[in-house]
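Here the complex is missing a single protein chain, while all its other protein chains stay put.
We call the chains A, B and C, going by the order they appear; numbering starts again at 1 in every chain.
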């Protein structure tokens, strides 16, 4: 047990897996010599050397192409796309190649690749470096989607993603990098497709992801003071989605609130809402509520950005408003 | 009044607007001399000349960049992206530039551009040329999204999109190209953000788009024979979304079924479902049902593709199943 | 061989003709078996493509299909030079390249027919032929991406020190898309064992390549931008292609890195199924018809003393093969409907919920 930041957990998770599997390679922009622009990959070049840890040109399509091509031959690859906003410059590789290769070839090839990328807002970077794009990947058949909210989950879910034989997009949240927690010693390996109930409650089920998890928990505490017992679920992976945990919680609480950082339209919460509204409809005692970033780009100024992304206050007020 | 195909309606709509506005220009791959690979732009080069109707290299980013840059200076532009699957190769332009330009500059520039693209399945083209990606664009703040289901709507909504000062992604459905209907003579100009009730009914509201509209109507007829009165709404534009028409219909029928060609996760129907489950929850008499392409890529073989995309049979069986 | 360009006019069909510039027998020192093998490959590719066309016209092949008729010398020449464990990437115009890598005619034809005995059980279709066990790493229908994937298999070979080379085929029009640029730069920077082969058939879909390209030779004139040697060859001369392939593959195997070759050729038919190819000057079409790779090679072999009967025997044998393959393909069952839910994930299924 030692305290570790979310940031340092990334390098620890990658190192854990590179030690285990001598074939695992890692590439990306400024990831080797510089240790990553978020300092999430410090020390990897030194330990694993330039053949396995490679700096690349600013060529996201070439990065994912090299990663996927190698993966098709059985070489597992971790590829970093520095900011998740940049998935757009290589989206053909992400959505049309990597996601479809196995299906189009009827299983002739697997694509054991993990695309790591820094996601989310809060850094005052403006519209092109702050997006939460987990729904961009969730909507593509053939991609698994993971977004940890704690340092321990970073290691465990990264390990699970790397060991998974299918393509995984792994979202690391910029605004969680500095958060710390006590992390167990030794190897940590988790499982994809398992949500976590981070706080138990009986009146309402709040489903959150990544940065929205600590905010949902804080909101739940305050709702508790108002006599509302909120259960908070950290979805952790959007694909595969742990529908069992979510549905059974809503069956107990009768209410669903999703807290999404992605903008409103076609966010992951819409998918969860439609699922609940179909499969446990008769358990619902109240309208389904989605709390999202409004359907707008992210502004740069701090006070504007803070007004845009769901906050603890907004979660509390919205839930109370529904109760009123 | 003369019979016109959906295919020919495209060229007629573009020509109508290019005659009206001498500044309007049009570019894309094989659109000029060849009249488009779907023959949707035949005759435009001849009428409007090479300055206004231009063939481009296979450079989707350069196509949209040129279009958007010109639009920033007030020149309205129609850009063709041959297949909607290819939006992925220029997705940075679509999602990070064109959609955000006005907001990032706090309104200094407008981007009067229409991105026309052939969407949807049914042509046995396989996983990379058959996708329905309307949700890829609906999820991006700053894009308007239009998908006509009839020849008349092609003209009217294309005109409305061209006259709209904001970026519009205009989805033309490959499998509707050969469909015909009587189309009024003279200019046709419609309005964005208006859904159409194509069939009135009292028991269930079926919301569909593009190719799914005729299928939903056919299914509704058969459901009628079974004593179920289905109202069918053609959403027509996903952004802006005509929530009024949808919500008031569900308030009357008490049931919602969406018929989506996009794959399941984060499809546009999920957004509609979450909206209904929040705003008219108390009017709902039954679980919300989504009928979508399963969350898989599209297979090429005809019998496999037909099994994948929602069919009239599947709509009928699904609705009956819910009634049972 | 070179191609003259012009500023480009709108009525493409009336533009100056870009005719082949035959240079005759390159007089290479090749074994007889090799020449006959090359001839056999040309016949195989030609006859399968013709059969694919017929099946298409009988409406047995659904969707679209892009044939290599007139362009067979390129995949034939490389096919002869490739090692079984080398990797190949092709485009939607990939029937010939797949066959050249050793896939059976029936598995290819059955896939075109969308049958269970097709290479991908009907899931891929004409544009996505793949045969990974034979190193045929797939046919890709969205321009550009497969050049970057080719770097990946080459990187894998480099990491494993396996001596395998990757060959990536693509068209002239593909040289104008971003992924081309990114792929070539990275291949050179990492010194990858990959050979990029531009099949320059002078047109993208319906637009002449010189009309939308800043340079006369879409691939060769870009080579120096990646520190590579410009290389233009006669793509209709199978001897020239084979000889070039041998050299470039060997170069890559020796660790001397990537190369980019532009092979000039012409498609005798339209871009795809539907296309009558009206945008091409008739005289140009004529000129290239006479310079058909099979006509050229047939004559060369006769000039070199091979007997007409030997060659006829080969084409007859291939004709039988193609007939048998067609029958086998047609005899294939329709794919099971449940198969739409298989092989999205490595576990064989497609579940999105746990």
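Operating definition for what follows: contacts are C-beta pairs under 8 Å (C-beta built on N, C-alpha and C of every residue); 3 or more make two chains touch, one makes a residue touch a chain.
This one's a predicted model, so the numbers in the text were calculated from it and none came from an experiment.
Asks: Quick check: which displayed chains does the absent chain contact?
Replies: A, B, C
Asks: Touching the hidden chain in the complete assembly: which of B:14, B:87, B:118 or B:192 does that?
Replies: Candidates B:14, B:87, B:118 or B:192; residue touching the omitted chain: B:192.
Asks: So which of A:148, A:167, A:193 or A:297 would be touching the chain we can't see?
Replies: A:297
Asks: Among B:241, B:257 or B:315, exactly one should touch the missing chain; which is it?
Replies: With B:241, B:257 or B:315 as choices, the missing chain is touched by B:241.
Asks: Thinking of the whole complex, not just what is shown, which of C:20, C:94, C:138 or C:178 touches the missing chain?
Replies: C:178
Asks: For a quick check of understanding: of B:5, B:59 or B:258, which residue touches the chain that isn't displayed?
Replies: B:59
Asks: Name, in rising order, the residues on chain A that touch the hidden chain in the full complex.
Replies: These residues touch the chain not displayed: 29-30, 32-34, 37, 45, 50, 55-61, 85-86, 88-89, 123-129, 264-265, 294-297, 299-304, 307-308.
Asks: Which chain B residues touch the hidden chain?
Replies: Interface with the chain not displayed, on the chain B side: 23, 25, 51, 54, 56-57, 59-62, 64-75, 92-93, 96-97, 101-110, 112, 141-142, 165-166, 192-194, 239-244.
Asks: What chain C residues would touch the chain not displayed?
Replies: Missing-chain contacts on chain C: residues 144, 176-182, 184-185, 188-189, 211-215, 221-222, 224-228.
Basically, only the chains that are shown with their structure count from here on.
Asks: Which chain lies the greatest distance away from chain A when centres are computed from Cα atoms alone?
Replies: C
Asks: Chain B to chain C: how many Å between their CA centres?
Replies: 35
Asks: Determine the centre-to-centre distance between chain A and chain B, using the mean Cα coordinates as centres, and give it in whole Å.
Replies: The mean C-alpha positions of chain A and chain B differ by 30 Å.
Asks: Note the residues in chain A that touch 2 or more other chains, in rising order.
Replies: Correct list: 92, 96, 103-104, 141-142, 239.
Asks: Chain C: which residues touch two or more other chains?
Replies: 123-124, 128, 140, 142, 144-145, 178-179, 339, 344, 350, 352
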